[in-house]
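Excluded from the complex is one protein chain; the other protein chains are retained at their positions.
As written, the chain order gives the labels A, B, C, D, E and F, with residue 1 at the start of each chain.
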Amino acid sequence: MAKLKIRPLDDRVVVSPLEAEQRTAGGIVLPDSAKERPQRGTVVAVGPGKLLDSGKRAELAVAVGDQVIYGKYGGTDIEVGGDDVKVLRESDILAKVVE
Amino acid sequence: MAKLKIRPLDDRVVVSPLEAEQRTAGGIVLPDSAKERPQRGTVVAVGPGKLLDSGKRAELAVAVGDQVIYGKYGGTDIEVGGDDVKVLRESDILAKVVE
Amino acid sequence: MAKLKIRPLDDRVVVSPLEAEQRTAGGIVLPDSAKERPQRGTVVAVGPGKLLDSGKRAELAVAVGDQVIYGKYGGTDIEVGGDDVKVLRESDILAKVVE
Amino acid sequence: MAKLKIRPLDDRVVVSPLEAEQRTAGGIVLPDSAKERPQRGTVVAVGPGKLLDSGKRAELAVAVGDQVIYGKYGGTDIEVGGDDVKVLRESDILAKVVE
Amino acid sequence: MAKLKIRPLDDRVVVSPLEAEQRTAGGIVLPDSAKERPQRGTVVAVGPGKLLDSGKRAELAVAVGDQVIYGKYGGTDIEVGGDDVKVLRESDILAKVVE
Amino acid sequence: MAKLKIRPLDDRVVVSPLEAEQRTAGGIVLPDSAKERPQRGTVVAVGPGKLLDSGKRAELAVAVGDQVIYGKYGGTDIEVGGDDVKVLRESDILAKVVE
Partner (left out) sequence: MAKLKIRPLDDRVVVSPLEAEQRTAGGIVLPDSAKERPQRGTVVAVGPGKLLDSGKRAELAVAVGDQVIYGKYGGTDIEVGGDDVKVLRESDILAKVVE
(Lines give C-alpha, C1' and ligand atoms only; values in the text may rest on other atoms or scores of the structure.)
Protein backbone atom coordinates (compact mmCIF):
# COMPACT_ATOMS: atom_id res chain seq x y z
CA MET A 1 0.00 0.00 0.00
CA ALA A 2 1.32 3.45 -0.92
CA LYS A 3 2.13 6.09 1.71
CA LEU A 4 -1.19 7.04 3.30
CA LYS A 5 -2.35 10.54 2.51
CA ILE A 6 -5.02 11.04 5.18
CA ARG A 7 -4.81 11.95 8.87
CA PRO A 8 -7.91 10.95 10.89
CA LEU A 9 -9.33 13.31 13.53
CA ASP A 10 -9.97 12.61 17.22
CA ASP A 11 -10.31 8.92 18.04
CA ARG A 12 -10.72 7.87 14.43
CA VAL A 13 -8.68 5.03 12.96
CA VAL A 14 -8.07 4.16 9.30
CA VAL A 15 -8.11 0.44 8.58
CA SER A 16 -7.08 -1.41 5.43
CA PRO A 17 -9.45 -4.41 5.26
CA LEU A 18 -7.97 -7.87 4.69
CA GLU A 19 -9.09 -9.78 1.65
CA ALA A 20 -11.32 -12.80 2.28
CA GLU A 21 -8.52 -15.23 1.35
CA GLN A 22 -6.08 -13.62 3.76
CA ARG A 23 -8.56 -13.89 6.54
CA THR A 24 -9.04 -17.62 6.10
CA ALA A 25 -5.28 -18.18 6.06
CA GLY A 26 -4.92 -16.14 9.25
CA GLY A 27 -7.07 -18.64 11.11
CA ILE A 28 -10.00 -16.37 11.84
CA VAL A 29 -13.14 -17.10 9.92
CA LEU A 30 -16.02 -14.68 10.19
CA PRO A 31 -19.40 -16.40 9.73
CA ASP A 32 -21.45 -15.24 6.71
CA SER A 33 -24.73 -15.73 8.47
CA ALA A 34 -24.07 -13.35 11.36
CA LYS A 35 -26.40 -10.35 11.20
CA GLU A 36 -23.63 -7.84 12.03
CA ARG A 37 -20.59 -9.50 10.46
CA PRO A 38 -17.32 -8.50 12.11
CA GLN A 39 -14.46 -7.61 9.81
CA ARG A 40 -10.70 -7.82 10.06
CA GLY A 41 -8.09 -5.38 8.85
CA THR A 42 -4.77 -3.64 9.44
CA VAL A 43 -4.56 -0.20 11.08
CA VAL A 44 -2.86 2.19 8.63
CA ALA A 45 -3.43 5.53 10.43
CA VAL A 46 -4.66 6.69 13.83
CA GLY A 47 -5.96 10.01 15.10
CA PRO A 48 -4.59 11.95 18.10
CA GLY A 49 -7.23 10.45 20.46
CA LYS A 50 -10.54 11.63 21.84
CA LEU A 51 -10.55 15.05 23.50
CA LEU A 52 -11.28 14.71 27.22
CA ASP A 53 -13.05 17.29 29.40
CA SER A 54 -9.65 18.08 30.92
CA GLY A 55 -8.45 19.30 27.53
CA LYS A 56 -6.07 16.33 27.13
CA ARG A 57 -6.56 13.54 24.63
CA ALA A 58 -7.14 9.89 25.55
CA GLU A 59 -4.34 7.70 24.20
CA LEU A 60 -5.54 5.26 21.54
CA ALA A 61 -5.36 1.55 22.35
CA VAL A 62 -4.47 0.62 18.78
CA ALA A 63 -1.43 1.59 16.70
CA VAL A 64 -0.43 1.55 13.06
CA GLY A 65 0.26 -2.06 12.03
CA ASP A 66 -2.20 -3.65 14.49
CA GLN A 67 -4.55 -6.33 13.20
CA VAL A 68 -8.06 -5.48 14.40
CA ILE A 69 -11.61 -6.90 14.32
CA TYR A 70 -14.47 -4.43 13.89
CA GLY A 71 -18.22 -4.45 13.27
CA LYS A 72 -19.37 -4.39 9.66
CA TYR A 73 -21.66 -1.39 9.88
CA GLY A 74 -19.37 1.06 11.63
CA GLY A 75 -17.24 3.60 9.80
CA THR A 76 -17.10 5.07 6.32
CA ASP A 77 -15.48 3.49 3.26
CA ILE A 78 -13.24 5.74 1.15
CA GLU A 79 -10.55 5.20 -1.48
CA VAL A 80 -7.13 6.80 -0.99
CA GLY A 81 -4.58 6.61 -3.80
CA GLY A 82 -6.27 3.55 -5.26
CA ASP A 83 -6.67 1.67 -1.96
CA ASP A 84 -10.02 1.04 -0.26
CA VAL A 85 -9.79 1.95 3.40
CA LYS A 86 -12.29 2.36 6.22
CA VAL A 87 -12.44 5.28 8.66
CA LEU A 88 -13.68 4.01 12.07
CA ARG A 89 -13.96 5.38 15.57
CA GLU A 90 -11.84 3.46 18.09
CA SER A 91 -15.03 2.38 19.88
CA ASP A 92 -16.06 0.48 16.71
CA ILE A 93 -13.02 -1.78 17.15
CA LEU A 94 -13.83 -4.93 19.12
CA ALA A 95 -10.42 -6.48 19.59
CA LYS A 96 -6.82 -6.68 18.47
CA VAL A 97 -5.58 -9.91 16.90
CA VAL A 98 -2.27 -11.23 18.18
CA GLU A 99 -0.56 -14.13 16.44
CA MET B 1 -9.64 -24.47 23.31
CA ALA B 2 -6.43 -23.32 21.64
CA LYS B 3 -4.47 -20.28 22.90
CA LEU B 4 -6.69 -17.29 22.26
CA LYS B 5 -5.43 -14.96 19.58
CA ILE B 6 -7.54 -11.86 20.26
CA ARG B 7 -7.26 -9.08 22.85
CA PRO B 8 -10.53 -7.22 23.48
CA LEU B 9 -10.52 -3.42 23.87
CA ASP B 10 -11.87 -1.36 26.79
CA ASP B 11 -14.46 -3.17 28.91
CA ARG B 12 -15.01 -5.92 26.38
CA VAL B 13 -14.93 -9.57 27.37
CA VAL B 14 -14.58 -12.65 25.16
CA VAL B 15 -16.77 -15.56 26.22
CA SER B 16 -16.71 -19.17 25.02
CA PRO B 17 -20.37 -20.26 25.16
CA LEU B 18 -21.24 -23.54 26.90
CA GLU B 19 -22.94 -26.20 24.84
CA ALA B 20 -26.60 -26.85 25.64
CA GLU B 21 -25.77 -30.24 27.23
CA GLN B 22 -23.14 -28.73 29.52
CA ARG B 23 -25.57 -26.15 30.70
CA THR B 24 -28.13 -28.70 31.76
CA ALA B 25 -25.48 -30.70 33.62
CA GLY B 26 -24.33 -27.53 35.39
CA GLY B 27 -27.72 -27.16 37.02
CA ILE B 28 -28.78 -23.95 35.31
CA VAL B 29 -31.48 -24.30 32.73
CA LEU B 30 -32.33 -21.29 30.62
CA PRO B 31 -35.98 -21.31 29.48
CA ASP B 32 -36.54 -21.50 25.71
CA SER B 33 -39.65 -19.38 25.86
CA ALA B 34 -38.03 -16.28 27.39
CA LYS B 35 -38.03 -13.41 24.89
CA GLU B 36 -34.43 -12.38 25.69
CA ARG B 37 -32.85 -15.74 26.56
CA PRO B 38 -29.83 -15.44 28.85
CA GLN B 39 -26.77 -17.50 27.92
CA ARG B 40 -23.96 -19.07 29.87
CA GLY B 41 -20.29 -19.29 29.01
CA THR B 42 -16.68 -19.16 30.15
CA VAL B 43 -14.62 -15.96 30.02
CA VAL B 44 -11.57 -16.57 27.81
CA ALA B 45 -10.21 -13.01 27.50
CA VAL B 46 -10.86 -9.62 29.11
CA GLY B 47 -10.04 -6.08 28.04
CA PRO B 48 -8.11 -3.53 30.15
CA GLY B 49 -11.36 -1.96 31.49
CA LYS B 50 -13.42 1.08 30.58
CA LEU B 51 -11.56 4.37 30.37
CA LEU B 52 -12.76 6.75 33.10
CA ASP B 53 -12.86 10.56 32.89
CA SER B 54 -9.86 10.59 35.24
CA GLY B 55 -7.80 8.81 32.57
CA LYS B 56 -7.65 5.59 34.63
CA ARG B 57 -9.43 2.38 33.68
CA ALA B 58 -12.19 0.77 35.75
CA GLU B 59 -11.14 -2.72 36.89
CA LEU B 60 -13.26 -5.48 35.36
CA ALA B 61 -15.42 -7.54 37.71
CA VAL B 62 -14.89 -10.72 35.72
CA ALA B 63 -11.68 -12.62 35.01
CA VAL B 64 -10.53 -15.34 32.64
CA GLY B 65 -12.03 -18.65 33.70
CA ASP B 66 -15.21 -17.18 35.24
CA GLN B 67 -18.53 -18.75 34.36
CA VAL B 68 -20.95 -15.95 33.39
CA ILE B 69 -24.59 -15.46 32.39
CA TYR B 70 -25.33 -12.86 29.72
CA GLY B 71 -28.23 -11.67 27.59
CA LYS B 72 -28.69 -13.34 24.23
CA TYR B 73 -28.73 -10.24 22.06
CA GLY B 74 -25.62 -8.50 23.36
CA GLY B 75 -22.22 -8.86 21.74
CA THR B 76 -20.84 -10.09 18.44
CA ASP B 77 -20.16 -13.71 17.46
CA ILE B 78 -16.81 -14.43 15.83
CA GLU B 79 -14.71 -17.54 15.20
CA VAL B 80 -11.10 -17.62 16.41
CA GLY B 81 -8.88 -20.57 15.44
CA GLY B 82 -11.89 -22.76 14.87
CA ASP B 83 -13.71 -21.84 18.10
CA ASP B 84 -16.92 -19.79 18.21
CA VAL B 85 -16.61 -17.03 20.77
CA LYS B 86 -18.65 -13.98 21.68
CA VAL B 87 -17.30 -10.46 22.25
CA LEU B 88 -19.41 -8.69 24.92
CA ARG B 89 -19.19 -5.52 26.92
CA GLU B 90 -18.95 -6.15 30.68
CA SER B 91 -22.32 -4.41 31.15
CA ASP B 92 -23.95 -7.19 29.06
CA ILE B 93 -22.94 -9.72 31.73
CA LEU B 94 -25.69 -10.28 34.31
CA ALA B 95 -23.96 -12.46 36.86
CA LYS B 96 -21.12 -14.80 37.65
CA VAL B 97 -21.90 -18.45 38.39
CA VAL B 98 -20.20 -19.95 41.42
CA GLU B 99 -20.39 -23.70 42.07
CA MET C 1 -34.53 -22.53 48.06
CA ALA C 2 -31.11 -24.11 47.66
CA LYS C 3 -27.87 -22.17 48.16
CA LEU C 4 -27.78 -19.62 45.35
CA LYS C 5 -25.10 -20.25 42.78
CA ILE C 6 -24.99 -16.87 41.01
CA ARG C 7 -23.35 -13.56 41.94
CA PRO C 8 -24.91 -10.53 40.19
CA LEU C 9 -22.67 -7.76 38.81
CA ASP C 10 -22.80 -4.02 39.61
CA ASP C 11 -26.16 -2.84 40.95
CA ARG C 12 -27.98 -6.01 39.94
CA VAL C 13 -30.20 -7.87 42.39
CA VAL C 14 -31.54 -11.43 42.17
CA VAL C 15 -35.11 -11.80 43.36
CA SER C 16 -37.10 -14.96 44.03
CA PRO C 17 -40.68 -14.06 43.05
CA LEU C 18 -43.48 -14.80 45.50
CA GLU C 19 -46.23 -17.12 44.34
CA ALA C 20 -49.64 -15.54 43.70
CA GLU C 21 -51.15 -17.15 46.82
CA GLN C 22 -48.38 -15.84 49.06
CA ARG C 23 -48.88 -12.35 47.76
CA THR C 24 -52.57 -12.34 48.70
CA ALA C 25 -51.82 -13.66 52.16
CA GLY C 26 -49.18 -10.95 52.64
CA GLY C 27 -51.81 -8.29 52.28
CA ILE C 28 -50.58 -6.73 49.07
CA VAL C 29 -52.69 -7.37 46.04
CA LEU C 30 -51.37 -6.27 42.69
CA PRO C 31 -54.20 -5.39 40.25
CA ASP C 32 -54.42 -7.57 37.13
CA SER C 33 -55.62 -4.74 34.99
CA ALA C 34 -52.60 -2.45 35.51
CA LYS C 35 -50.67 -2.05 32.25
CA GLU C 36 -47.25 -2.49 33.96
CA ARG C 37 -48.07 -4.87 36.82
CA PRO C 38 -45.70 -4.58 39.75
CA GLN C 39 -44.40 -7.82 41.24
CA ARG C 40 -43.29 -8.85 44.70
CA GLY C 41 -40.41 -11.11 45.69
CA THR C 42 -37.58 -11.85 48.10
CA VAL C 43 -34.02 -10.67 47.45
CA VAL C 44 -31.74 -13.71 47.29
CA ALA C 45 -28.50 -12.09 46.06
CA VAL C 46 -27.16 -8.56 45.54
CA GLY C 47 -24.29 -7.18 43.48
CA PRO C 48 -21.45 -5.00 44.84
CA GLY C 49 -23.24 -1.76 43.80
CA LYS C 50 -22.97 0.58 40.83
CA LEU C 51 -19.51 1.86 40.01
CA LEU C 52 -19.32 5.64 40.59
CA ASP C 53 -17.13 8.09 38.69
CA SER C 54 -14.96 8.29 41.81
CA GLY C 55 -14.11 4.59 41.40
CA LYS C 56 -16.11 3.63 44.51
CA ARG C 57 -19.33 1.66 44.41
CA ALA C 58 -22.71 3.01 45.56
CA GLU C 59 -24.06 0.93 48.45
CA LEU C 60 -27.22 -0.95 47.57
CA ALA C 61 -30.42 0.03 49.41
CA VAL C 62 -31.68 -3.55 49.48
CA ALA C 63 -30.19 -6.62 51.16
CA VAL C 64 -30.64 -10.38 50.98
CA GLY C 65 -33.93 -11.30 52.63
CA ASP C 66 -35.72 -8.02 51.83
CA GLN C 67 -39.23 -8.20 50.43
CA VAL C 68 -39.39 -5.91 47.38
CA ILE C 69 -41.89 -4.64 44.80
CA TYR C 70 -40.66 -4.24 41.22
CA GLY C 71 -42.05 -3.52 37.77
CA LYS C 72 -43.07 -6.51 35.67
CA TYR C 73 -41.05 -5.70 32.57
CA GLY C 74 -37.66 -5.08 34.15
CA GLY C 75 -35.02 -7.75 34.51
CA THR C 76 -34.30 -11.18 33.06
CA ASP C 77 -35.81 -14.49 34.18
CA ILE C 78 -33.41 -17.38 34.67
CA GLU C 79 -33.54 -20.75 36.45
CA VAL C 80 -30.83 -21.59 38.99
CA GLY C 81 -30.72 -25.09 40.49
CA GLY C 82 -34.38 -25.62 39.70
CA ASP C 83 -35.60 -22.26 41.06
CA ASP C 84 -36.95 -19.48 38.85
CA VAL C 85 -35.31 -16.18 39.80
CA LYS C 86 -35.21 -12.72 38.27
CA VAL C 87 -32.09 -10.59 37.74
CA LEU C 88 -32.99 -6.89 38.14
CA ARG C 89 -31.13 -3.62 38.40
CA GLU C 90 -31.69 -1.85 41.73
CA SER C 91 -33.39 1.02 39.88
CA ASP C 92 -36.13 -1.43 38.77
CA ILE C 93 -37.10 -1.91 42.44
CA LEU C 94 -39.88 0.45 43.53
CA ALA C 95 -40.04 -0.17 47.25
CA LYS C 96 -39.24 -2.46 50.13
CA VAL C 97 -42.13 -4.12 52.01
CA VAL C 98 -41.98 -3.97 55.79
CA GLU C 99 -44.41 -6.01 57.88
CA MET D 1 -55.51 4.53 56.07
CA ALA D 2 -53.70 1.76 57.90
CA LYS D 3 -50.01 1.96 58.79
CA LEU D 4 -48.16 1.89 55.50
CA LYS D 5 -46.17 -1.25 54.91
CA ILE D 6 -43.90 -0.15 52.06
CA ARG D 7 -40.72 1.95 52.00
CA PRO D 8 -39.98 3.56 48.61
CA LEU D 9 -36.42 3.62 47.25
CA ASP D 10 -34.38 6.66 46.15
CA ASP D 11 -36.49 9.69 45.22
CA ARG D 12 -39.72 7.72 45.06
CA VAL D 13 -42.83 8.93 46.85
CA VAL D 14 -45.99 6.96 47.71
CA VAL D 15 -49.18 8.95 47.25
CA SER D 16 -52.71 8.09 48.36
CA PRO D 17 -54.95 9.58 45.63
CA LEU D 18 -57.88 11.78 46.68
CA GLU D 19 -61.33 10.69 45.61
CA ALA D 20 -63.03 12.80 42.94
CA GLU D 21 -65.51 14.26 45.48
CA GLN D 22 -62.76 15.34 47.86
CA ARG D 23 -60.96 17.10 45.08
CA THR D 24 -63.98 19.21 44.22
CA ALA D 25 -64.50 20.13 47.87
CA GLY D 26 -60.84 21.19 48.14
CA GLY D 27 -61.36 23.85 45.51
CA ILE D 28 -59.14 22.37 42.83
CA VAL D 29 -60.94 20.92 39.85
CA LEU D 30 -58.91 19.05 37.30
CA PRO D 31 -60.43 19.27 33.80
CA ASP D 32 -61.56 15.95 32.27
CA SER D 33 -60.66 17.03 28.79
CA ALA D 34 -56.96 17.67 29.41
CA LYS D 35 -54.82 15.17 27.53
CA GLU D 36 -52.50 14.54 30.50
CA ARG D 37 -54.84 14.98 33.46
CA PRO D 38 -53.06 16.00 36.64
CA GLN D 39 -54.06 14.19 39.83
CA ARG D 40 -54.13 15.17 43.46
CA GLY D 41 -53.24 13.06 46.50
CA THR D 42 -51.66 12.86 49.93
CA VAL D 43 -48.05 11.78 50.41
CA VAL D 44 -48.00 8.68 52.65
CA ALA D 45 -44.34 7.64 52.35
CA VAL D 46 -41.13 9.11 50.94
CA GLY D 47 -37.82 7.57 49.95
CA PRO D 48 -34.40 8.66 51.26
CA GLY D 49 -33.79 10.93 48.22
CA LYS D 50 -31.91 10.56 44.95
CA LEU D 51 -28.30 9.45 45.23
CA LEU D 52 -25.97 12.25 44.06
CA ASP D 53 -22.57 11.80 42.43
CA SER D 54 -21.03 12.94 45.71
CA GLY D 55 -22.51 9.87 47.41
CA LYS D 56 -24.97 11.98 49.41
CA ARG D 57 -28.71 11.97 48.84
CA ALA D 58 -30.71 15.00 47.68
CA GLU D 59 -33.30 15.96 50.28
CA LEU D 60 -36.87 15.49 49.07
CA ALA D 61 -39.02 18.60 48.68
CA VAL D 62 -42.17 16.79 49.81
CA ALA D 63 -42.95 15.15 53.15
CA VAL D 64 -45.52 12.72 54.49
CA GLY D 65 -48.85 14.50 54.82
CA ASP D 66 -48.28 16.95 51.92
CA GLN D 67 -51.04 17.43 49.39
CA VAL D 68 -49.51 17.15 45.91
CA ILE D 69 -50.51 17.45 42.25
CA TYR D 70 -48.93 15.00 39.80
CA GLY D 71 -49.26 13.93 36.19
CA LYS D 72 -51.66 11.08 35.44
CA TYR D 73 -49.26 8.87 33.52
CA GLY D 74 -46.33 8.85 35.93
CA GLY D 75 -45.84 6.17 38.57
CA THR D 76 -47.15 2.70 39.27
CA ASP D 77 -50.42 1.81 40.98
CA ILE D 78 -50.29 -0.83 43.71
CA GLU D 79 -52.55 -1.93 46.56
CA VAL D 80 -51.15 -2.07 50.08
CA GLY D 81 -53.27 -3.54 52.87
CA GLY D 82 -56.45 -2.82 50.94
CA ASP D 83 -55.56 0.76 49.95
CA ASP D 84 -54.77 1.84 46.40
CA VAL D 85 -51.60 3.92 46.34
CA LYS D 86 -49.32 5.25 43.66
CA VAL D 87 -45.50 5.04 43.62
CA LEU D 88 -44.06 8.14 41.88
CA ARG D 89 -40.66 9.68 41.42
CA GLU D 90 -40.39 13.15 42.99
CA SER D 91 -39.87 14.65 39.51
CA ASP D 92 -43.40 13.48 38.56
CA ILE D 93 -44.82 15.82 41.23
CA LEU D 94 -45.76 19.22 39.81
CA ALA D 95 -46.63 21.16 42.93
CA LYS D 96 -47.63 21.09 46.56
CA VAL D 97 -51.09 22.35 47.52
CA VAL D 98 -51.25 24.73 50.48
CA GLU D 99 -54.60 25.67 52.00
CA MET E 1 -57.09 36.24 40.97
CA ALA E 2 -57.47 34.74 44.44
CA LYS E 3 -54.50 33.90 46.64
CA LEU E 4 -52.73 31.03 44.90
CA LYS E 5 -52.92 27.75 46.74
CA ILE E 6 -50.18 25.78 44.99
CA ARG E 7 -46.38 25.82 45.37
CA PRO E 8 -44.51 24.47 42.31
CA LEU E 9 -41.49 22.18 42.76
CA ASP E 10 -37.95 22.68 41.42
CA ASP E 11 -37.77 24.99 38.40
CA ARG E 12 -41.48 24.92 37.76
CA VAL E 13 -43.45 28.12 37.24
CA VAL E 14 -47.21 28.66 37.43
CA VAL E 15 -48.55 31.01 34.77
CA SER E 16 -52.00 32.59 34.49
CA PRO E 17 -52.63 32.80 30.73
CA LEU E 18 -53.79 36.12 29.25
CA GLU E 19 -57.10 36.18 27.43
CA ALA E 20 -56.94 36.59 23.66
CA GLU E 21 -58.32 40.17 23.86
CA GLN E 22 -55.74 41.26 26.40
CA ARG E 23 -52.98 39.96 24.23
CA THR E 24 -54.04 42.03 21.26
CA ALA E 25 -54.28 45.13 23.43
CA GLY E 26 -50.78 44.49 24.76
CA GLY E 27 -49.35 44.80 21.28
CA ILE E 28 -48.19 41.26 20.85
CA VAL E 29 -50.17 39.17 18.44
CA LEU E 30 -49.39 35.51 18.20
CA PRO E 31 -50.14 34.06 14.73
CA ASP E 32 -52.83 31.34 14.61
CA SER E 33 -51.14 29.52 11.80
CA ALA E 34 -47.86 28.85 13.61
CA LYS E 35 -47.42 25.11 14.24
CA GLU E 36 -46.22 25.62 17.83
CA ARG E 37 -48.13 28.71 18.88
CA PRO E 38 -46.43 30.68 21.64
CA GLN E 39 -48.59 31.86 24.51
CA ARG E 40 -48.46 34.80 26.85
CA GLY E 41 -49.30 34.96 30.54
CA THR E 42 -48.48 36.29 33.99
CA VAL E 43 -46.30 34.38 36.44
CA VAL E 44 -48.30 33.71 39.61
CA ALA E 45 -45.96 31.32 41.44
CA VAL E 46 -42.39 30.09 41.07
CA GLY E 47 -40.56 27.07 42.47
CA PRO E 48 -37.29 27.20 44.46
CA GLY E 49 -35.17 26.57 41.34
CA LYS E 50 -33.56 23.51 39.78
CA LEU E 51 -31.36 21.45 42.09
CA LEU E 52 -27.73 21.62 40.91
CA ASP E 53 -25.10 18.90 41.32
CA SER E 54 -23.53 21.06 44.02
CA GLY E 55 -26.70 20.68 46.11
CA LYS E 56 -27.63 24.36 45.63
CA ARG E 57 -30.57 25.54 43.55
CA ALA E 58 -30.26 27.65 40.39
CA GLU E 59 -32.01 30.98 40.84
CA LEU E 60 -35.03 31.39 38.56
CA ALA E 61 -34.88 34.10 35.90
CA VAL E 62 -38.57 34.90 36.24
CA ALA E 63 -40.49 36.24 39.22
CA VAL E 64 -44.12 36.52 40.28
CA GLY E 65 -45.76 39.27 38.24
CA ASP E 66 -43.57 38.86 35.14
CA GLN E 67 -45.25 38.73 31.75
CA VAL E 68 -43.85 35.75 29.84
CA ILE E 69 -44.10 34.07 26.43
CA TYR E 70 -44.03 30.27 26.34
CA GLY E 71 -44.56 27.42 23.87
CA LYS E 72 -48.10 26.07 23.57
CA TYR E 73 -47.30 22.42 24.12
CA GLY E 74 -45.20 22.71 27.28
CA GLY E 75 -46.64 22.36 30.77
CA THR E 76 -49.82 21.03 32.33
CA ASP E 77 -53.14 22.88 32.63
CA ILE E 78 -54.85 22.76 36.00
CA GLU E 79 -57.60 24.73 37.75
CA VAL E 80 -56.91 26.27 41.15
CA GLY E 81 -59.75 27.91 43.07
CA GLY E 82 -61.68 28.49 39.85
CA ASP E 83 -58.76 29.89 37.83
CA ASP E 84 -57.13 28.05 34.91
CA VAL E 85 -53.37 28.10 35.31
CA LYS E 86 -50.48 26.36 33.61
CA VAL E 87 -47.56 24.63 35.35
CA LEU E 88 -44.41 25.01 33.21
CA ARG E 89 -40.72 24.35 33.62
CA GLU E 90 -38.62 27.51 33.38
CA SER E 91 -36.97 26.13 30.23
CA ASP E 92 -40.38 26.21 28.49
CA ILE E 93 -40.40 30.01 28.87
CA LEU E 94 -39.01 31.77 25.79
CA ALA E 95 -38.87 35.36 26.94
CA LYS E 96 -40.08 37.99 29.36
CA VAL E 97 -42.20 40.84 28.03
CA VAL E 98 -41.23 44.32 29.17
CA GLU E 99 -43.51 47.28 28.44
CA MET F 1 -38.17 48.48 13.95
CA ALA F 2 -39.69 49.81 17.17
CA LYS F 3 -38.03 49.39 20.55
CA LEU F 4 -38.14 45.66 21.30
CA LYS F 5 -40.40 44.70 24.16
CA ILE F 6 -39.19 41.18 24.89
CA ARG F 7 -36.17 39.85 26.83
CA PRO F 8 -35.17 36.30 25.90
CA LEU F 9 -34.13 33.82 28.62
CA ASP F 10 -30.87 31.85 28.90
CA ASP F 11 -29.05 31.44 25.59
CA ARG F 12 -32.00 32.53 23.49
CA VAL F 13 -31.64 35.14 20.77
CA VAL F 14 -34.35 37.16 19.03
CA VAL F 15 -33.75 37.63 15.32
CA SER F 16 -35.55 39.92 12.87
CA PRO F 17 -35.52 37.97 9.57
CA LEU F 18 -34.35 39.75 6.42
CA GLU F 19 -36.76 40.01 3.52
CA ALA F 20 -35.97 37.87 0.48
CA GLU F 21 -35.01 40.95 -1.59
CA GLN F 22 -32.57 42.20 1.02
CA ARG F 23 -30.89 38.86 1.15
CA THR F 24 -30.20 38.81 -2.58
CA ALA F 25 -28.81 42.33 -2.44
CA GLY F 26 -26.55 41.32 0.44
CA GLY F 27 -24.83 38.80 -1.76
CA ILE F 28 -25.95 35.68 0.04
CA VAL F 29 -28.46 33.58 -1.77
CA LEU F 30 -29.98 30.65 0.03
CA PRO F 31 -30.99 27.82 -2.33
CA ASP F 32 -34.73 27.01 -2.40
CA SER F 33 -34.16 23.35 -2.96
CA ALA F 34 -32.18 22.71 0.22
CA LYS F 35 -34.14 20.46 2.59
CA GLU F 36 -33.25 22.53 5.66
CA ARG F 37 -33.03 26.03 4.21
CA PRO F 38 -30.81 28.37 6.22
CA GLN F 39 -32.17 31.83 6.94
CA ARG F 40 -30.60 35.20 7.50
CA GLY F 41 -31.57 37.94 9.91
CA THR F 42 -30.51 40.64 12.35
CA VAL F 43 -30.14 39.99 16.07
CA VAL F 44 -32.48 42.34 17.96
CA ALA F 45 -32.21 40.92 21.49
CA VAL F 46 -30.03 38.40 23.34
CA GLY F 47 -30.49 36.50 26.59
CA PRO F 48 -28.02 36.49 29.50
CA GLY F 49 -26.36 33.25 28.28
CA LYS F 50 -26.70 29.59 29.18
CA LEU F 51 -26.40 28.74 32.87
CA LEU F 52 -23.27 26.64 33.46
CA ASP F 53 -22.83 23.99 36.16
CA SER F 54 -20.58 26.46 37.98
CA GLY F 55 -23.55 28.81 38.39
CA LYS F 56 -22.08 31.35 35.93
CA ARG F 57 -23.51 32.05 32.50
CA ALA F 58 -21.69 31.37 29.22
CA GLU F 59 -21.18 34.61 27.29
CA LEU F 60 -23.12 34.71 24.02
CA ALA F 61 -21.11 34.80 20.80
CA VAL F 62 -23.62 37.06 19.08
CA ALA F 63 -24.71 40.58 19.95
CA VAL F 64 -27.56 42.93 19.05
CA GLY F 65 -27.03 44.18 15.49
CA ASP F 66 -25.19 41.08 14.24
CA GLN F 67 -26.23 39.57 10.94
CA VAL F 68 -26.67 35.81 11.42
CA ILE F 69 -27.48 32.68 9.42
CA TYR F 70 -29.65 30.05 11.09
CA GLY F 71 -31.49 26.83 10.23
CA LYS F 72 -35.07 27.16 9.04
CA TYR F 73 -36.67 24.76 11.49
CA GLY F 74 -35.16 26.06 14.71
CA GLY F 75 -36.88 28.57 16.96
CA THR F 76 -40.38 29.97 17.39
CA ASP F 77 -41.98 32.74 15.33
CA ILE F 78 -43.79 35.47 17.27
CA GLU F 79 -45.02 38.97 16.51
CA VAL F 80 -43.92 41.84 18.75
CA GLY F 81 -45.42 45.31 18.24
CA GLY F 82 -46.30 44.47 14.65
CA ASP F 83 -42.92 42.95 13.73
CA ASP F 84 -42.38 39.26 13.01
CA VAL F 85 -39.38 38.01 14.94
CA LYS F 86 -37.92 34.59 15.70
CA VAL F 87 -36.78 33.33 19.09
CA LEU F 88 -33.80 30.96 18.65
CA ARG F 89 -31.29 29.25 20.88
CA GLU F 90 -27.71 30.35 20.17
CA SER F 91 -26.87 26.81 19.08
CA ASP F 92 -29.36 27.18 16.20
CA ILE F 93 -27.18 29.96 14.75
CA LEU F 94 -24.68 28.67 12.20
CA ALA F 95 -22.58 31.74 11.52
CA LYS F 96 -22.28 35.50 11.69
CA VAL F 97 -22.16 37.45 8.43
CA VAL F 98 -19.46 40.10 8.18
CA GLU F 99 -19.45 42.56 5.29
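Operating definition for what follows: a residue touches a chain if its C-beta (ideal position, glycine included) is under 8 Å from a C-beta of that chain, and two chains touch if they have at least 3 such contacts.
Remember, it's a predicted structure, so these values are computed and weren't measured experimentally.
Participant: Which positions on chain A touch the chain that was left off?
Facilitator: Against the missing chain, chain A presents residues 5-10, 12, 14, 45, 48, 51, 53, 55, 76-82, 87.
Participant: To test your reading of the contact rule: which positions on chain F touch the chain that is missing from view?
Facilitator: That gives, for chain F, the contact residues 27-31, 34, 36, 38, 52-54, 56, 58, 61-62, 69, 71, 90-91, 93-99.
Assume only the chains that are shown with their structure count from here on.
Participant: Nearest whole angstrom, what separates the Cα centre of chain A from the Cα centre of chain B?
Facilitator: Whole-Å distance between the two chain centres: 23.
Participant: State, to the nearest whole Å, the distance from the C-alpha centre of chain D to the C-alpha centre of chain F.
Facilitator: Whole-Å distance between the two chain centres: 42.
Participant: If you average the Cα atoms of chain B and of chain E to get two centres, how far apart are those centres in Å?
Facilitator: Centre separation, chain B to chain E: 52 Å.
Participant: Could you pull out the residues of chain D that touch at least 2 other chains?
Facilitator: 53
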